[in-house]
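Excluded from the complex is one protein chain; the other protein chains are retained at their positions.
Chain nomenclature is as follows: A, B and C, assigned in order of appearance, with residue numbering initiated at 1 for each chain independently.
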Amino acid sequence: MSLDLTFSDEQAGILDAIRKFTKERCPGETVRELAGKFPTELWAELAELGVLPIATEDGGGGALEVVAAMEALGAAVFPGPLAETFLATQILEGDELQEVGAGESIVSLSAAPRGDALSLVPWPEQAKVSLQIDGTNIYRCKTVGSPEMVTSLGGDPYGRVKLERTGEVKNAARGLALFDIAVSAYMAAAGDDLVEVTAEHARTRKQFGRTLGEFQAVAHPLAESSIALSASRTLARAAACAFDEGRDDANGLAAGARLSARKSALFTVYASHQIFGAMGITLEGPVYHVSRRIRQLSSAGASVAVAHEEALALFGINAVSA
Amino acid sequence: MSLDLTFSDEQAGILDAIRKFTKERCPGETVRELAGKFPTELWAELAELGVLPIATEDGGGGALEVVAAMEALGAAVFPGPLAETFLATQILEGDELQEVGAGESIVSLSAAPRGDALSLVPWPEQAKVSLQIDGTNIYRCKTVGSPEMVTSLGGDPYGRVKLERTGEVKNAARGLALFDIAVSAYMAAAGDDLVEVTAEHARTRKQFGRTLGEFQAVAHPLAESSIALSASRTLARAAACAFDEGRDDANGLAAGARLSARKSALFTVYASHQIFGAMGITLEGPVYHVSRRIRQLSSAGASVAVAHEEALALFGINAVSA
Amino acid sequence: MKFTFSDEEEAFRAEVKEFLKDYQDLNGFFDQGHDWPSVREFFKAMAAKGYLSVCWPEEYGGLNKSASYEYIVWDEVAYARCARPPLGPGIVAKTIIRYGDDEQKKRWLKPLRDGEMHFSLAYSEPEAGSDLASVRCRAELKGDKYIVNGQKCWQSYAQDMDYFWLLCRTGTQESRGRGCSLMIVPKDAPGITVAPLPLMDDDQLNEVFFDNVEIPVNQRIGPENGAWKLMNAALADERHIQFPPSRLRRDLEDVISWTRDQGLLDDPVVRNTLGDLASQVLEGEVLGLSVLDAMMRGEHGVMEAAANKVAQTISCQNIARAVTEFGGPESLVKGTLSELIWRQSMWETIGGGTSEIMRGVIARNSLGLVAKT
Partner (left out) sequence: MKFTFSDEEEAFRAEVKEFLKDYQDLNGFFDQGHDWPSVREFFKAMAAKGYLSVCWPEEYGGLNKSASYEYIVWDEVAYARCARPPLGPGIVAKTIIRYGDDEQKKRWLKPLRDGEMHFSLAYSEPEAGSDLASVRCRAELKGDKYIVNGQKCWQSYAQDMDYFWLLCRTGTQESRGRGCSLMIVPKDAPGITVAPLPLMDDDQLNEVFFDNVEIPVNQRIGPENGAWKLMNAALADERHIQFPPSRLRRDLEDVISWTRDQGLLDDPVVRNTLGDLASQVLEGEVLGLSVLDAMMRGEHGVMEAAANKVAQTISCQNIARAVTEFGGPESLVKGTLSELIWRQSMWETIGGGTSEIMRGVIARNSLGLVAKT
């Protein structure tokens, strides 16, 4: 078999099924309303679809199935710790894995804090599995004391709390690679969704007697977005293939996909806000619930510096000797 | 006296005089022909105009006069070590200063090499005064052995040679500030010149039945160039004022001006090349003799990291403790 | 050439700074919508010092100062984050001074000067954003009253203001900019409905609906169908204070301080970004001064103001975006400045003339390019 960049029928089926599900259950209004809350019902319904454990031995799929799911979920800006859950399915076992896959156990992933500072932890009140990234390592943690709740740009509840490490996770690299793949597919799809609504606006809204889309200052940034996002989307798929084939370059491609997706999705966020003008900055408008989520996701996972190192490893550079 | 952003009559006179001189003696063809050579005649003629020592005690002016001169010289892409010479006039004394001001002694300024590597020195065969920048320090040097000649993008002859430090210069900060001011004014003016010829092209060249300038994809990048260059030009002038008034913020403004000018001039280079298309990449065309010079000058002087530190000092940050 | 202010101007600045010390906790620049009573009091206190009418002629109770004093006031107020220049004592009052009749001057100028009367700009409509010459909100003269019908959109602060400065159509639709008039409309006039449009920066814009609203003809300022000239003159009056550069400086200083607190200040990549932003702030400062300088020389400053608007608003976004880039999740927590300015600055390149419109202005007027599309 040679090159083939299309989803298998089964993968396309996953994408379609979730699209159908999100269209019905997770329109823009719902995403806006859910800001600040855990999407309890949606999460249970998504779990019922069998998506969460799909990349496990019993799940019947791999990273490509995750990508198919995340492309549909990203296009709907579906809430909740999606990529974190896929990560967790690569490092948990037994009952814990079962519970996460069933949507009964929520996963929280946070970055190691500086020195003695408190950790900034998403979903501190819901999470049963608390993970901490430090460089390319992942630690299991328990929370000490109760979190001081804050709100973050993306809308998810976060808490500042002390985390105590209870052990290091074995296959962190695999987990982080799947996280990167999943979050890239999601961000690229969310960006595509923005391009689509913005292009629709540009096709219809008139100023100075012509549609916005007739102005190159509008059309060209959107074209650039579309190009950049198609690269990101395809790179996430390529990384997923490498992951599923167990290839050496999977981690580097996954990191590259995340670097690519965060850049192209953020570029799209800024272009869409600008083109929508005042309409784009309203709370109920078509942009903000997407843009806040993209901005938040683009800071999730291992640091950008770590991603750079992994991508550079594909060009024969070893990690910096610092 | 309050705010006044216009040149004095005397400064405007300098600008006009040099414009007249360069228009006659240094058109684009001359600049192209001189690539790879020292502009011996032009240098002598420029010296005769009394420009080089203008910012010395006997020169009758200061940094603003240097800026007026450099705006005219930059617009003509005038060759030779101009900013280096202005730097030298701040750190030399007596006969040496006299000779540099009279155009009889040529100044070469190079960066300290890594470890034992040879230095990459401009005008190694002409220079009587060889200076080396290391961080914010300047050293007098003598060359050991004969240089291995190379050509650099800007067209000036360079040589690889061993430099031996013969002493540290006292008022390096003042010299570097004037260098930054001078080179910023030059780059901004060279950029403005590019904008002008590119706009002229865009006003006249037709494609698809309309002038290029009617396409926002052409007009807007040029407008951005024009905006950015006007900021750089004005910042160079502001730094010159601060320099002449002996203000504390002169160094920071000068560094900020150089950061600004290199960015806006390079942006303009890329926009002009793109808009001129095939015409812009020809050797004899209207862009390359400007773009190569801007690219070369934007790498001259203290490092970008040093310039960042100096600009940041204006915002209450002390140099990094590394 | 001189990029600094005179001793008198600096003395005035010191006085303004002293005055502002009492308002260090006032966050009206970003949050006027939630703290209007305090901002209103602040404006009254400014009025008492004459700061709302710095450039007005003495005969109308102004300080009769040059534009540089007004620049200093609003630049310091922006640095202190207290407020943005209010419309009433600015555009509205200056237009009345220039084009109003004696009765109008008598009626409106004192309350404006005293900070007692506040205006919301009612120019934009759902189908007329950048293209104001296509406004449709209609005022028909019946006897000595105009009957106003139509809709305005994207009105800042309309929820709290007392009056609208209304651009409406009095000529044919086809007459475009030559068929519009400007009127003073009290918000409590019967037939007016204000509906909020909540914004991503926690502020709000408003839609305003006019349903047979009656406006006495003597509340029209300037000639019928003469709005365009008045609006251009008003723009010219405010160019130097449209985007005070100290807002940028304060943003960067606050970001640097946050970065230090996070232990990121010695990170070379962060440092590289901050150094670049520092040069952008310096650029903004000289561009701001360029607008003022043009005005002080009696020029229109159209090019300078367009350049200033584009460059500063983009730099302001660059600062916000850079810190959310290097600051990671911590920079996205609500309550951090970085998070707020990320959301808030999205508006800056849109409101008051989009970057695209401004680039077109430069392309046409400065570069001679048609760039009509």
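In this text, a contact is a pair of C-beta atoms (placed from the backbone, for glycine too) under 8 Å apart; a residue touches a chain by one contact, two chains touch by 3 or more.
Model, not experiment: these values are computed from the prediction.
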{"item": "Which residue of A:70, A:178, A:235 or A:266 touches the chain not shown here", "value": "A:235"}
{"item": "Options B:7, B:21, B:139 or B:158, residue touching the unrepresented chain", "value": "B:158"}
{"item": "Touching residues (missing chain, whole complex) on subunit C", "value": "267-269, 272, 373"}
{"item": "Subunit A residues touching the omitted chain (full complex)", "value": "1-8, 11, 64, 195, 199, 202-203, 210-211, 213-216, 218-220, 222-224, 226-228, 230-232, 234-235, 237-238, 240-242, 245, 252-253, 255-257, 259-260, 263, 304-305, 307-309, 311-312, 314-317, 320-322"}
{"item": "Absent-chain interface as seen on subunit B, which is shown", "value": "110-111, 114-115, 120, 150-154, 158, 206-208, 210, 214-218, 266, 270, 273-274, 277-278, 280-284, 288, 292, 295-296, 299-300, 303, 305"}
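Here is the rule we go by: only the chains that are shown with their structure count from here on.
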{"item": "Centroid spacing, where centroids are CA-atom means, of subunit B and subunit C in whole angstrom", "value": "38"}
{"item": "Whole-Å gap separating subunit A and subunit B, where each centre is the average of the chain's CA atoms", "value": "47"}
{"item": "Contacts with 2+ other chains: residues of subunit A", "value": "215-217"}
{"item": "Where subunit C touches two or more other chains, by residue", "value": "356, 359, 373"}
